[in-house]
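I'd like to ask you about the structure that follows.
Here the complex is missing a single protein chain, while all its other protein chains stay put.
So that you can tell them apart, the chains are marked A and B in the order they are listed, and the count of residues begins at 1 in each.
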Amino acid sequence: MRQKSINNSFLYFGLVLFAIVAIIPFLYMFSTSMLESSYSIPFPPKLFPSRINFSNYFTAWKSNNFGQYFANSLLVATSSTLIIMFVSCLSAFGFSRIKFPGREFLFSIFLFSMMVPSITNITPIFTIMKSLDLIDSYFGLTLLYSGISIASNTYFLRNFFLIFPHELEEAMTIDGGTRWTCFLHLLLPLSKPAIATFGILTFAGNWDEFLYALIFIKTESKRTLPIAIKLFEGQHLNNWSLIFAASLIAIVPILIIYILFQKYLIKGGSLDGTLKE
Amino acid sequence: MKKLFVMLIVVLLVVSTVYSNGVEEKTAENKPVEILFWHTFSEGKEIETFTQIKKDFEKENPEIKVNSVRMPFDGLQQQVITAVAGDAAPDVMRMDPTWIGKMASMGALVELDRMEGFDDYKKNAVPGPLSSASLEGHYYGLPLGTNTTVAIWNMDLLKAAGITEVPSTIDKLEEMAKKYSNPAEEKYFFTIAGTYTWAMLPWFWSLGGNLTNPEFTQATGYLDSPESIKALSRIASWYKEGLISPAIIGEQPDAWSASTGGKLPLIVDGPWFFSSVTTDFEKKVTMIPSGDGGSVSIVGGEDVVMLEGSKHPEESWKFIQYLLSDNVQLKMANAGFIPTTETALSKLDTSSSPFLGAFVKQLGSTKVRIPSKNYTEIDNLLAMIFEKVIRGKTTADVALKDAAAQVDALLK
Partner (left out) sequence: MQKEKISRGLNQWLEVLPYILPSLILVTLFVIYPLIRNIQISFFDYNILKNKTLDFIEFKNYKKLFTSKEFYLALRNTIIYTTATVAGQLFFGLILANLINCIKKGQTFFKVITYLPVVTSWVVVSLLFKYIFAAGKSGLVNYFLVSLNLISTSIAWLQNVESANFVLCVFGIWKGVGWTMLIYFASLQGISKTMYEAAVIDGASALQRFYKITLPLVKNTTLYLLTVLTIGGFGAYIHVMMITNGGPMGQTRELMNLVYDTAFISWNFSYASAQAVIMGLIIFLLSFVQRKITKEMEN
């Protein structure tokens, strides 16, 4: 028993160390956001606020259409995450559980396409978006987000889907199921941790996407949150306490989703039990 | 087949809910012509003033509607290029003058000197800022609002140090700094915000340094002249001897926070300084201390441009002219934009603010950044050699000679 509690405290000690290192810049950010209108980041660094003052948070919410852009982001991030999850699961399933000629070759092309930096792709992408009349529409933005992340998502999910032995599908087919039912009722539920993780990461990525959101959404009222935060920056001056407050507000939805989906990230029991001996 | 069908339905459902929020409204041909205007006015006074101006314009010109879109300042240049390349550029925008050279040379901007009535505006524009909008004999923009940097003194600190009169020359300033600055106590009399050109050039120029000939076609003989070498070496010695703080090489505290925090007796900065000070101290604003080159500062501000590919050049030109009219310029002055037309400037009441007068005075003694299609490369080059010399990695004469040759190549 003693050994266990010593081990345990050892574990917690390590975790607390990690936590401290992770959180220091945030303490800095948080205490700066408590200052009244600070145009410079406090130096020497201030980790603990001298006064608790949330006025910047209220100001941030009311300025630069923050509230509206926040709502827009919720809509875009949620719907695009759902669509991306759907398409990616299908794709990963196809690449991992179904044999077809040229599978590895096609997959390597997906992989290679992830490796060339996409920063110079802006113009060709613009051309495509324009010719498909996808400019200034959330649908277009969603398609774009799907397109640029799908190779990576397929790779990620495929890894998890490959783990399952073939006996899994055989067992299902024997029971009278098809490929599709196997996918829906067997593979997906068993991959909950992977899919939940992937969902969180996709949401987080779409939530703070700035560049394409700015280029392709032309109507001001439809803009998303990262743009609102950028608008707090002035040409010559930056009101850091305000910007930090705004940035911290922006993190909240991601954290909420992260916390809510925690239970899916952990798998109870083991894989072995699903197969009948 | 069934599974495909179900899949299709699900996708269509999700897609249509999303799509319905993003459908472009294809309305029938509206009467007024719409022009797109990009700006970077910030919330509060700037946008309020502008919105009023826009409404007045639309009232006077009911056949024109101005669709103004606020753009974030960071990455704006990238946005403009992408928009122009994708044929989705604005008609009119306020643009940083240093971008004009490149954009004009790539065919993105309309030659405003072709437009009717241009000459009147040319004659009325303040000459310093005007030259920033020219390239190879043509004008691609007109200065819309300008600003510059001046010397801002913390009188409380000066008085505490026994200084009653603000030094008007660089020699006097150096003398005072030698007595006041103490690196061990992290105490400095003044500093330069960085080795980038915006911060360095006012000092460089005031000390007698030069970048190019007046036509902006040659750097050799100017950038590497004995005066330039002397100017740069002097600034480098300030850093070496600890007269100015390490903010110049990017260390903390930077010039801004040291000054607004009440620790720096002198900072050279622009009008925006006054909206951000967090400590109360007695401020005095004067022209930059003069050296062999006089008291020379640097011109900033924005030029208004019209983008090539605009489908409504006539209406855009009307809007531009409106923005340059006296009463609009004076309204914008209230929001902090110093007028760029002689007529508006003459009507400007500088008594309304404690510092406006000094800025206007300094504006009469300024130089522009080199108007060139390779401006950014030149700028980066200058910043790099300034940094090398300040850090003591090379001497001014070697560095400037080398730079002059490179700048010459870039000016071709």
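Structure notes:
Quick note on the criterion: a residue touches a chain if its C-beta (ideal position, glycine included) is under 8 Å from a C-beta of that chain, and two chains touch if they have at least 3 such contacts.
In this text the structure is predicted, and so the values were computed from the model without any measurement.
Here one chain is not drawn; of A:Gly14, A:Pro165 or A:Pro189, the residue touching it is A:Gly14. Interface note: of A:Met34, A:Ala60, A:Ile135 or A:Ile150, the residue touching the hidden chain in the full complex is A:Ile150.
The residue touching the chain not shown here, chosen from B:Asn124, B:Thr350, B:Thr376 or B:Thr395, is B:Thr376. Per the touch definition above, the residue from A:Asn53, A:Thr123 or A:Thr219 contacting the chain not shown is A:Thr123.
Set against the missing chain, the residues B:His39, B:Lys102 or B:Arg234 yield one that touches it, B:Lys102.
Against the chain not shown here, chain A presents residues 7-8, 11-12, 14-15, 18-19, 21-26, 28-29, 41, 43-45, 47, 87-88, 90-91, 93-95, 98-101, 109-121, 123-125, 127-128, 143-144, 146-148, 150-152, 154-156, 159-160, 162-163, 179, 193-194, 196-197, 200-201, 204, 208, 226, 229, 243-244, 247, 250-251, 254-255, 258-259, 262, 265-267, 270-272.
With the whole complex as reference, residues 3-4, 7, 11, 77-78, 81, 84-86, 102, 106-108, 186, 246, 249-253, 376-377, 380, 384, 387-388, 391, 393 of chain B touch the missing chain.
To be clear about the criterion, only the chains that are shown with their structure count from here on.
Remark: chain A and chain B have CA centroids separated by 37 Å (rounded to whole angstrom).
Taken in their complex, chain A has these residues touching chain B: 36-43, 63-64, 75, 79-80, 82-83, 86, 90, 122-123, 126-127, 130, 133, 135-142, 178-180, 211, 214-215, 218, 220, 222, 227, 230-231, 233-237, 239.
Touching chain A in their complex are the following residues of chain B: 3, 7, 10-11, 14-15, 17-19, 21-24, 40, 42-43, 69-70, 72-75, 79, 82-83, 85-88, 252-254, 256-257, 260-261, 270, 272, 275-276, 278.
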